[in-house]
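What you see is the complex with one protein chain gone and the rest in place.
Order of writing sets the chain letters: A and B. Residues in each chain are counted from 1.
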Amino acid sequence: MTSQFILFSLLKVLCVFSVLMFIVGNAVWVERKVSAFIQDRRGPNRVGPFGLFQLIADAIKGFLKEDFTPGHVRKAYYWLAPAIVMVPSLLTVAIIPFGSLLGSQKMVIADLNVGILYTFGIVSLAVYGIVLAGYAARSKYPFLGSIRSSAQMISYEIAMGMSVVPLFLIACDPKGIRDLGNGWREAWQTFLAGTSSLNLSRLVAWQADHCWLIIYAPLSFGIFLAAMFAETNRLPFDLPESEQELAGGYNVEYSSMKFMLFFMGEYASMTVSAALLTTLFLGGWTLPIPGLDRPASTIPLGLLQIAVFLAKMLIVEFIIIWVRWMWPRFRYDQLMALGWRRFIPLALANILITAVALWIKPGH
Amino acid sequence: MEDSQIYEYLPVLMLGALAVMFSFGILVGSVLLGKKGKRTPIKDTPYECGMLPVGEGTTRMSVKFYLVAMLFILFDIEVVFLYPWAAVYREMLRTDPGLILGAMVSFLAILFVGYIYALKKGAFDWH
Partner (left out) sequence: MSATFVMLAVLTVVSAVAVMLLRNLVHCALALAVTFAGLAGIYLQLNAQFVGFAQLLVYVGAVAILIVFAILLTRGREPPLQSVFSGSAIVGFGIAIVVFAVLATMTLSSRALGMEKPGEANASVAQIGEQLMTRYILPLEVAGLLLTVALIGAVIIAMRDKEPE
C-alpha cells in the first residue's frame, strides 16, 4: 500500500478505460462499415475521411437529443438501469492481462488470484441492468424483452462457466514452467511470483510454455464463443432486441444518451469478451516468437506485447461483428434448447473427457 | 488487518468509481445539453408500435422463466464446485488419482441424474 501503487493503478485504470472507450466508439463505426460492405452499401462516409468522425457526430447528436423520461416509467430504476448495464461490462476488464511488464509494472489492473471467478461474478451482475430496464419501463415490449434477455443470459452463463473448467484442468500443472534454458523459467517464475491457480496470468504463461489452449480444448472454445455471443446479446442470439417481435426489446422506452449507454454497454461487453477470449484461448499477449513469448525485459518489448494483445483482440472483435451480418437469428425455443439441451451436456462431457484424458496420460 | 488482501481490490474500486462517474456523467450531461421538449399525452403513452396500449404494462409470464432461474442456481453452484477441483486436479493425480477423478465423476453423475429428470419432464421444452 504505497503511494506508488496507488499512482500506477490510477494510471493503468485511466489508460485502459480510455483505450476501451476508444475501441468501443470505433467498433460502432467498424460495425456499420462491415454491414455496409456485406450488404453492398457504402455505410457512413460523410463525416470526415471514410466517415471516421461519425463517432463524434453520433456523440454530439446523442447529447443534444431531447432527454425524455416518459410519465409512465418508474423514474429511479429508469435512470439507474443504463448505468447498471454499463458498469459491470467495464469492471470485467480489470483482471485481463493486456501485456506483460512495462518496467516493473505488471500490465493488468488487478492481478487477482481468483481471476476467472471474478469475471463470472461480475458478468452475472449485468442481468440486473436488463431486468430493471424492463421493470422500470412499465410497458409490454421492454418487459418481455428484459425477461427473455435475462433468462437467456443466465442460461448461457452456465455453459460459459463450464466451458472454462477444462482449461484449468489442463493448465493448473504442478510441474510449473518447463526449463527451456536461456533464462526462460526464471523470467516466468519472477513474473508469476505470488499468483495462484486460477490467476489469468498463469493461464497465459502455460500457453506460452506449451501451446494455445484453443488447440488443447477446441470444444471449450466453441462453447465459450457461442455463450459469449449469447451473453453479449449479439446475433445470432440477439433475441432481447429482435426488432420484428419486440420493437427493440428492453430499451424501447429509452431515448438520447440513456439509450446510448445501453448501446455502449453492449459494445463494451463485446470488447471485453473478445479480450477474455484472447486471454483464455489465444495465448493472451504472447506470440511464439523469441522475445514476445516471455515477460518483456525492455519497455519497447512490453509495448509490442500490448500491441500483440490488442491485435488479437481486435481480430476476435472483427469476427464477432462479421458473424452478426452473416447469421440469421435463432427462435427463442431454439435458443433455450441449444443452451440447455446441447451446450450443458456437451460442456459436462468436455470436462469429463479432459479429466479422463489427463488421468490416463498425466504427463500430457 | 492492514495486510488484508482487500487492498488488491483498490484498482478494481478505482475502475468501478470511474465507470460509475462516467455513466452518471453521461446521464447528467444529457439532461443539461439535451433539447427541452414539451410533454404531451401521446408522448407519455407506452410504446406499442404506434397503437394505443392494450392492458397492463407488466404482463404475467410463463412459469418456465422461473424454472430456468431455479435450475440456473443449481447448476451455478455446481460450477462453483468445479473450479477448486480443476485447480488441484493434476496435483492430486500424482498422489491419489482414483479419488480425484472418482469424487468429481460421482458428484457430476448425481447432478446429471437430476438433469436427465428435468429433461424427460420437459423442463427444457419451449413451445
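For the reader, a short list of remarks on this structure follows.
Note that in this section contacts are C-beta pairs under 8 Å (C-beta built on N, C-alpha and C of every residue); 3 or more make two chains touch, one makes a residue touch a chain.
This one's a predicted model, so the numbers in the text were calculated from it and none came from an experiment.
Taking the complete complex into account, A:Phe120 is the one of A:Phe63, A:Phe120, A:Phe224 or A:Phe343 that touches the chain left out. In the full complex, chain B contacts the hidden chain through residues 1-2, 4-6, 9, 56, 58-61, 63-67, 69-74, 76-78, 80-81, 83-88, 91-92, 96, 99-100, 103-104, 106-108, 110-111, 113-115, 117-118, 121-123. Summarising the interface, chain A meets the missing chain with residues 112-114, 117-118, 120-125, 127-128, 131, 135, 143, 147, 150, 154, 157, 172, 196-198.
One rule holds for everything that comes next: only the chains that are shown with their structure count from here on.
On the chain B side of its complex with chain A, the touching residues are 2, 7-12, 14-16, 18-20, 22-24, 26-27, 29-31, 33-37, 39, 43-49, 53, 55, 57-59, 61, 65, 68-69, 71-72, 75-76, 79-80, 82-83, 86-91, 93-94, 97, 101, 104-105, 108, 112, 115, 119, 124-127. Interface residues of chain A facing chain B in the complex, by the touch rule stated above, are 1, 5-6, 9-10, 12-14, 16-17, 62-68, 70-72, 79, 82-83, 86-87, 90-91, 93-94, 109-112, 116-117, 120, 135, 137-141, 143-144, 147, 151, 154-155, 157-158, 161-162, 165-166, 168-169, 172-174, 197-198, 247, 252-253, 256-258, 260-261, 332-333, 336-337, 340-341, 344-345, 348, 351-352, 355-356, 358-359, 362.
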